[in-house]
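Omission of a single protein chain aside, the complex is shown with its protein chains in their original locations.
All chains are identified by letter, namely A, B and C, in their written order; residue positions are counted from 1 within each chain.
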Amino acid sequence: MAPSGAAELARPRRSLAVRLLVSEYLVLALTAVYFVVMWLLVPAIATADTLLDILAAMMPLLVVSIGQTFVLIVAGIDLAAPSILAAASVVGASMMTGEGGFALFTGVPILVGIIAFLGMGLFIGLLNGICTTRLNMPPFIVTLSTMMFFSGFALFYTSALTDDGSSFGDLPSAFVAIGQGTVHGVPYSLGVAAVVMLVAHVTLSRTVFGQWLYAIGRNPRAAAISGVPVKRAVMWAFIISGLCGGVASILYTGRLETGTPVLGQRILLDIVGAAVIGGVSLFGGKGRVTWTLYGVLFLSVVDKGLQLLGLDLASVFAIKGLVILCAAVLDAVRHRLMLRG
Amino acid sequence: MDVNAAPFFTAQGLCKSFFGVQVLHDMAFSLRPGQVLGLVGENGSGKSTTMNIVGGVLPMDAGRMTIDGAEYRPRSPGEAEARGIAFIHQELNLFRNLSVAENLFIAGFPKLIKGLPFIDRAKVRARTQELLAAVDLDVAPNTPVSRLSQGERQLVEIAKALGANARIMIFDEPTTSLTTRETDRLFDIIGRLQRQGIAIIYISHILGDVMRLCDDIVVLRDGHLVGSAAKADMTIEKMITLMVGRTIDQMFPPRDPPVTLGGPVLEVRGLSQRGMVKDINLSLRAGEVLGISGLMGAGRSELARILFGMDPFESGEVSIGGTKVAALSPAACMDHGMAFLTEDRRAEGLMMEASIADNVALASLPKFGTTWARFIERTRLGDEVTRVSKAVQINARDLQRTLVKNLSGGNQQKAVIGKWLLHHPRVFILDEPTRGIDVGAKYEVYKIVNQLAAGGAGVLFISSEIEELTGMCDRILVMAHGEIRAEFPRTDFDREAILRAAMWHGLKESA
Amino acid sequence: MQVTRRAFTVGALVAAVGSSMSVMVKAEGGKTVALLFDSLVSPFWVSGIEIMREKAKSKGWTTLENISNFDDNKQFEQVKAMISRKVDGILIIQTDAKAVIPAIRAANAANIPMVHFNRPPAKSDAYSVAIQADNRKIMQDTVSFMVAQAKKMGGKYKACILIGDLGDVNAIQRRDGFFDIVNQNKDIIDVVGRVSTEWNADKAFAGLTNAIQANPDINFLVTSSDFLHPQIEQVLKSANKWHKKGEAGHVLFGGFDGDEGAYARLQDGYLDACGVQNLALEVDMAFGAFEDLWAGKKPEKLLLDPGFVISQDDLMAKRDTMWGYTVWKKMQKG
Partner (left out) sequence: MSARDPGSRGRHTTLFLLRNAPVLLFIVLLAAFGMMSGRFLTVTNFVNIFIQAAHIGIIAIGMTFVLLIGGIDLSIGANMYIVAAVLGLYLKDLPLVVSFPLVTLIGLAFGAVNAWFITRLRVAAFITTLSTLFVGRGIALYFSGNKMVGFSPEVLSLGRASYLGVPSAIWAFAIVFIVAFVTLSQTTFGRQIYAVGADADAAGKAGINVRRIVFSVYCIAGVCAAIGGLVSLSQVAVASSTFGFQKEFPVIAATVLGGTSLFGGRGGVLGTVFGAVLIQTVENGLVMTDADPYLYPLVISVIIFIAVFVDSTRTSILERLERRQIRVERA
């Protein structure tokens, strides 16, 4: 966790605190500070099990937030992410469920199931992309209406296909393992998320497509005049967000062994918030996969600490808010310091 | 004007530093009522910093300013305005989402009833009409600014300063987007203001204008005051020498027309779009610099945008590099070797929040990402960006870190040119390439144009400055009302004749 | 970053303080129980958690709390956090019956007893004990009582039900209980309104207003939870339909849960019947299950709270077993 990059960037004569403050690792450092404070209060947070829990639990959020990062970079927003999680969860689970899943006859229900998850994500992402680029509709409202539609669809689908109308259970154990299983103590989900993260990071920072996305976020008109296929690239950003939603839905669904229509219905602000806390701009052109990682880690550690404390709801809300606010204020101070040079 | 009147505004010892670098040293000047003070210098010489200090945009580090003997130390533009100082910014600080009238009064509308916040719309309207008449701008007060052209917006900006009843008006490059006729009109207005006793600070790169207009001239170089004299004691040559610290013999680099031009690289036949352009025919040959002249609103930029596939056309055909391109789009045009420098570099040319390197690389990224996953060859790209940036002489410390928004206008324009050079264009459309940039940078842009043509590219050079066109082009087309009205080969260049063709009034306008 | 000697010293000190403070947290000798709720949206849950806190305190137990806000995944993390804290028992109110199964497995693996409060999990190989009100049965009984009243008074009835969140089993079971009975009595009862409340007060308010606008002659009303009573009262008052039993224009009104508002409205004569979940009993059953489990016994997987229907007829006789009455009494005193 040593911010060596920070040291390189900053000028030599500054104190460690100031150097850390102006580095992009600020959020990471704050996470560490919070962790130490929590450690004093609840030593259980520093056990290997808990740490592994935090890692395993944050992976699905990380994947879906990375998808969101792509859309945020082109100055869009994907509010449909929670509904992608839910719709993919129920559709995918309905393929594989032991209670008469559609794909049981295929012999490889898990594969069909996974394709269904990704297909659902792809479909919703494509729909969002088409509406924003081909029909020129604002992304906020497009994804707001697709969020409402597919959340409703997930409930409707579940009620029509299950007895109790609430969820799809009895999923194949091999599928469940994707969300829960471990190799030498390392969760599979960690591997999946690591691959997604790596691909996303390389795509954004090293490929033509990635640079196009930044250009679109910074100035779409200049990008268009410079020959960037703006519409196609934005469309892909939404598709990627959808696919990431599909992958995250696989992880969540496997973790819970259940395809549920209320999956992720409350985490929209976590998804966008993690990216923004990490430093991704809502106005486009600025963001990195690693920043999103820091943001997700921050929120996950904050949450875990509060869970371990086991306080009443009022305190949980107040502390969570204050911690985010502190991070934000420090970030604002950091910007001023950077401007001052 | 009373030359012997005492100065009412003084500035002494103004200093300013950014990030530890001092950009202004001991600046001093004074103003008498009715005086027009010219302020000249290259970009980065401290002109804008000085004016930002006077206009309350930046605080000064050291120094002292007085108005009527009283200390003047504005903390905001609002305070400057309250003390009678109006600042007409170069980058047109108008709100596109508001009407012309609202833009004029945005800092404080006349009230319907004193003490209540309601706007007196009738008064706003009447006053706006008055002010617009004063700058001869014929638009309705409630026209949204977004519908006005660049030049019309400039006039609104001047009307706004008129409305503020300022004692000092600062004009920062007011004529860059005005045509000759409008410039004359502006100078009339300035003369009028002068007679009313308003002092004017006039910043411009067009030294001829400065000589014509100003009573006294102050020259800055690298943040130092290097010369200050009455008009009688100043010449353009002297100004240039003071500004650049060396002698420049000519405004334009020598251009030897190539003996033989190559084949046509851009051919347009019968291009029409209702309400925009009609029956445009032109042929641009390799190695040729073809100028397009015309008044504002003559359809020059509109033609350029259609040619680069940004706006649609109804009929006609376009061939680039000998191939007929059926569906024009920026990407298709670029594939055929076309490049386009837009007239609005802030809104369409550059990513202001990005580094120089990112901007220069933007149009050519696919060339550096040819593997299956289109990974960018960063070393090769970096080398090429550095090479091109050197070629166009972008003046910046670090190509990877310096943000374009922190560059001067000239360097910004060079970044746009660099972006297109990296793409190796065969046809280069330049729409007002020297707008708002200083003498030195202009000269460098001209040199690049010459090099391009010498390298076999065809250049379509759109400009409002006839001198620039006659200095740079092999041939000039004159547009009016969306049509090409006249063509002049280099041998027949005649300022008067070009202007007459541009001002052509046809039957259609009188209808 | 260079680790200086000073930084190291500071770190060591912090660690030392940390380990000593941690002793403080675990100081009390009694059992520690985690209370994991999915929300505190209705008085039922608020009273439930308060009763639990009290009873746990009287037994000398420590409680830890976590609210998941209807997020199954977050609740799973909360269970894991409680396992990390090595609590002695986990009482859970999950949102989804199936999604809780991994949490049960995790608790099983850590050998920590888990008790579901008010909502049983789906069938699985994992072991846990569930305490549940017999929602469908209680709702059936409540509606049966109302239908009997209706028959007594005669005439035809236009019915409306306020349904809970469609993702919540309890809401579904109560809705089903309602339809079980009204469908048998189609001759006198016509269901004209199904208001989807999503357990959301203003949705309920708007939905019921619209339903009454569409059918101003609604005169048979059932809510899936008593916490919606204030909105119902407000709507019926606006429509001039809020009348006591026996007065002209009285709407037959049935509730579910048995909270303090329900008691007050029963007493005042506006509410005809209420399906009561025996909250205190359920808490006792849950805590009893923990004690059995700690003692090595293995209680049944599902323990049912039969609940009961309370009406204006037997209010005085039964009210002491109604948890809402206890709360109501306290409020009167306070």
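In this text, a residue touches a chain if its C-beta (ideal position, glycine included) is under 8 Å from a C-beta of that chain, and two chains touch if they have at least 3 such contacts.
As the structure is a computational prediction, the values presented were derived from the model and not from experiment.
Considering the entire complex, the omitted chain makes contact with A, B, C.
From the options B:97, B:129, B:235 or B:315, the residue with contact to the unseen chain in the full assembly is B:97.
The residue touching the chain not shown here, chosen from B:13, B:108, B:263 or B:455, is B:108.
The hidden chain makes contact, of the residues B:131, B:276 or B:501, with B:276. Considering the full assembly, B:77 is the residue among B:34, B:77 or B:141 that touches the omitted chain.
By the touch criterion stated above, the residues of chain A touching the omitted chain are 131, 135-138, 140-142, 144-149, 151-153, 155-156, 159, 269, 272-273, 276-277, 282-283, 312-325, 327-329, 331-333, 335-336. Although one chain is not displayed, chain B still touches it through residues 55, 57, 76-78, 80-81, 87, 89, 93-98, 102, 105-109, 117-119, 121, 139-140, 143, 147, 149, 274-278, 297-299, 302, 481-483, 508-509, 511. By the touch definition given at the top, chain C reaches the unshown chain through residues 39-43, 46, 49, 163, 166, 192-196, 200-202, 204-207, 209-211, 213-214, 227, 230-231, 233-234, 237-238.
Rule of thumb we're sticking to: only the chains that are shown with their structure count from here on.
Listing every chain that touches chain A and chain C alike gives an empty result.
Here A is the chain whose Cα centre lies closest to the centre of all protein Cα atoms. Between the Cα centres of chain B and chain C there is a gap of 70 Å.
The multi-chain contact residues of chain C, meaning those touching 2 or more other chains, do not exist; every residue touches at most one other chain. Within chain A, no positions touching two or more other chains are listed.
Touching chain C in their complex are the following residues of chain A: 2-4, 7, 16, 36, 39-45, 47, 49-50, 53, 57, 60, 155, 159, 164-170, 176, 180, 252, 255-258, 260-267, 303-304, 307-313, 316. Listed in rising order, the residues of chain C touching chain A in the complex are 1, 14, 17-19, 21-22, 25, 34, 40, 63-67, 69-74, 76-78, 80-86, 95-99, 101-102, 122, 124, 166-169, 172.
Residues 19-20, 308, 310, 330-331, 334, 340, 342, 347-354, 358, 361-363, 365-366, 368-369, 373-376, 378, 419 of chain B are the ones that touch chain A when the two sit in their complex.
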